[in-house]
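Apart from one protein chain that is not included, each protein chain of the complex appears where it belongs.
When the chains are written out, they are named A and B in that same order, and each has its own residue count from 1.
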Amino acid sequence: MNSITLTIDGKLISAPGDQTILEAARENDIHIPTLCNLEGISAVGACRVCLVEVSGSNRLAPSCLTKVAEGMQVQTATDRLREYRKMIVELLFAERNHICSVCVANGNCELQDLAVTVGMDHVRYEYQYPSCSVDVTHKEFGVDHNRCILCTRCVRVCDEVEGAHTWDVSGRGMQSRVITDLNQPWGTATSCTSCGKCVQACPTGALFRQGSTVAEMKKDRELLDFLMTAREKKQWIG
Amino acid sequence: MDRVKMATVWLGGCSGCHMSFLDMDEWLVDLAQRIDLVYSPLVDVKEYPEDVDVCLVEGAVANDENLHLVRRIRARTRLVISFGDCAVTGNVTAMRNPLGVALEVLKTSYLDKSNLHPAIPSEPEILPVLLDQVRPVHAVIPVDYYLQGCPPPADRIRAVLEPLVNGVWPELPLAERRFG
Partner (left out) sequence: MELAELKELADKEKAEQKPIRIRCCTAAGCLSSNSQAVQQALTDAVTTAGLADRVEVLPVGCMRLCCEGPLVQVDPDGAMYGKVDPGQAASIVGTLQGGQTEARVIDTNMPFFRDQVSIVLENSGRINPERIEDYLSVGGYQALLHVLREMTPNQVVETMTRSGLRGRGGAGYPTGVKWGLIAKQPATQKFVICNADEGDPGAFMDRSVLESDPHRVLEGMAIAAYAIGASQGFVYVRGEYPLAIHRLEIALRQARKMGVLGTQIFESPFNFRIDIRIGAGAFVCGEETALIGSIEGKRGTPRPRPPYPTESGLWQAPTLINNVETLANVAPIITRGAEWYASIGTAKSKGTKVFALAGKVRNTGLVEVPMGITLRKIVEEMGGGSPGGSIKAVQTGGPSGGCIPASALDTPVDYESLTALGSIMGSGGMIVMDDATKMVDVAKFFMEFCMDESCGKCVPCRAGTVQMYRLLARIVEGEATAADVAQLEALCDLVRNTSLCGLGQSAPNPVLSTLRYFREEYNALLQPAPPAPPPSNQRIPLPVARG
């Protein structure tokens, strides 16, 4: 792939032409916040946190999906983008019952970290306080919908890496929920291989290992990276 | 130099933020030189006074007494600080909200889950009446500053109060803006 040149936040950089803006930025130590994105699985552009401004376009572009182009001028942190990101994170906090202080992922949570990154000091929107269930029918893992942000990392990692497609999404709008099999309790989902990749991929405390208490659920993001690298480079074959 | 007239209150919370306040240890002695503590659970003043400079509000607004007090605080205070996660977000205090309105919550706690003398407590004029929804302080009154943490670590409280009593607006670093 030919190398192209572009500027991100005024910095002139060169990148392979098949890279996304996000990849190019990361390689050049420019930090674009992300949430639904996870290295090793497909990008869906759902959280809208990584939106950037591209000169010449009046639409904001999801940097996780937009390919770099010759001469492209990208702005990743204008005042407008910062404000949008903060609003999106506040909307997420208002949407479900995220209570950091009693969460298994307290201190190891990407949503909590993102709130810090975007400078959220309080939530300006009305909290929704939906009634959400907790499913601990699985022998090792649990899902707490109070903490789910519908990033669908679990759906994608289960489908694309494990190949089981146990997870999917049901309902629409604010009624959307991640489900196992055809909305069966996780413990009875026969397609689940109990590999635990969904738990490691989950950015919050929504998916957790049972027995972990407050602040104990640390996610191992490197597991996924390790698996994908091993698979791509065929490290396990002869 | 003028002393800052300071108050602290706890609404629907666990008083953990006040414990953390006391954890500021010897700096409290320095602080005491700069403030008059005009109202607080830590001192014996019954009525929230007029003309307070700064008030640390711990806890969420959970009952009619909280609501009454927080409105009075706003009317009589120059600078209101939401002190800790319950005040800023509702936090644990607000965990009852998904259960429904006040009566539903009382039924769940005192009737459905009770195995000894199930009865909903009711002592008019003594027990405050629960609001249907627990709300963070800024949902009820305008708030001037937000201090995160459950509880906010003592150093973080000091990092806010120290510049404030010296007339400087506190700028917490982002990392000190963490919930939980």
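In the analysis below, contacts are C-beta pairs under 8 Å (C-beta built on N, C-alpha and C of every residue); 3 or more make two chains touch, one makes a residue touch a chain.
From a predicted model like this one, the values you see are computed outputs, not experimental measurements.
Within the full complex, the residue among A:Ala46, A:Ala77 or A:Cys132 touching the omitted chain is A:Ala46.
The missing chain, though absent from the display, is touched by one residue of A:Ala94, A:Cys132, A:Cys195 or A:Leu223; that residue is A:Ala94. Remark: the omitted chain is touched by one listed residue; of A:Leu22, A:Leu150 or A:Ala164 this is A:Leu150.
Touch with the hidden chain on the side of chain A covers residues 44-49, 51, 60, 62, 65, 84, 87-88, 91-92, 94-95, 124-126, 128, 149-150, 152, 168-169, 171-176.
Just so we're on the same page, only the chains that are shown with their structure count from here on.
Chain A and chain B have CA centres that are 34 Å apart. Those residues of chain B that touch chain A in the complex are listed here as 82, 85, 88-92, 94-95, 97-99, 133, 136, 138-139, 143, 146, 148, 150, 174-175, 177-180. Note for the complex: chain A touches chain B at residues 93, 97, 99-103, 106-107, 112, 115-117, 119-123, 126-127, 129-132, 146, 215.
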